[in-house]
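Mind looking over this structure? Questions follow.
Left out: one protein chain. Kept in place: all the others.
Right after this comes subunit A.
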Amino acid sequence: MNPMLTVDDLRVSFPTRTGLIEAVRGVSFTLGRERLGIVGESGSGKSQTGRAIMGLTPAHARISASRLNFDGTDLLAAPAKVRRSLRGSRIAMILQDPKYSLNPVMSIGRQIVETLRTHENVGKREARDRAIAMLEAVQIRDAERVFDLHPHEVSGGMGQRAMIAMMLIAGPELLIADEPTSALDVTVQLDVLRILDKLVAERGMGLIFISHDLRLVSSFCDRVIVMYAGRIVEEIAAGDLANAKHPYTQGLLNCMPTLGSDRHPLPVLDRKPEWAA
């Protein structure tokens, strides 16, 4: 099977006054129609990896890869116009916090319709119907009413569902979810994950799920990539996580306080310089 996405030796760096900051340092993986998790701490380069695939790396950053290929298109060589046509229609991205990533002065429905009409030639009436159907697909009751609401009028969980609806309406083949539930309540998190899981399975999309929560990612994805200081330190099948070899992966797994485990003090990561080498 030909992988949908091939990333080979991806590097992203930012020139700053104090020198070059290398956020991503040689990341390679391939993705088919599967669920891949990328896990790491803040600053590990996981989000920049996702953004590089999406084409959202800031203009002043330096980006290079020996291959960054999406379904036959070389993403780094492709002109801006081609990337624009991919972004949103074939590759979509869900961001962390609906409070900041939805347009505050535009109704939810209009934002969804805007996405749809940017990528497909549909009439107003049909666009509205499809947007409402999509809102229903993300299990928003009373979709007609929510269509006309502005982002500040809905809860975080509802906003995040609206974002999922917006990202999926153009029928993307690859979905990048960057901490899609970190800003939500625990009880709402599960609802949103369940919806995401169902839609990804139904539509046969490829999913890159970026999070700092290793347990969450492992319960959601087929395969997990663990990143540290811009590199992949371990790649492991989600079911095999208990047998993780790298001390960093084991540390991430063990540092969460869980119900019923009585560990005082909690084990903390003993960061070794050679991990970043």
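Note that in this section a contact is a pair of C-beta atoms (placed from the backbone, for glycine too) under 8 Å apart; a residue touches a chain by one contact, two chains touch by 3 or more; residues count from 1.
Here, contacts and distances are computed from a predicted model.
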{"item": "Name of the absent chain as recorded in UniProt (options \"Sarcosine oxidase subunit delta\", \"ABC-2 type transport system permease protein\", \"TlpA family protein disulfide reductase\" or \"Glutathione import ATP-binding protein GsiA\")", "value": "\"Glutathione import ATP-binding protein GsiA\""}
{"item": "Of A:Glu22, A:Glu41, A:Glu136 or A:Glu235, the one touching the omitted chain in the full complex", "value": "A:Glu41"}
{"item": "Touching residue (missing chain; options A:Asp9, A:Asp185 or A:Asp240)", "value": "A:Asp185"}
{"item": "Chain not shown, touching residues in subunit A", "value": "41-42, 156, 185-190, 193-194, 197-198, 201, 212-216, 219-220, 251-252, 255-260, 263-269"}
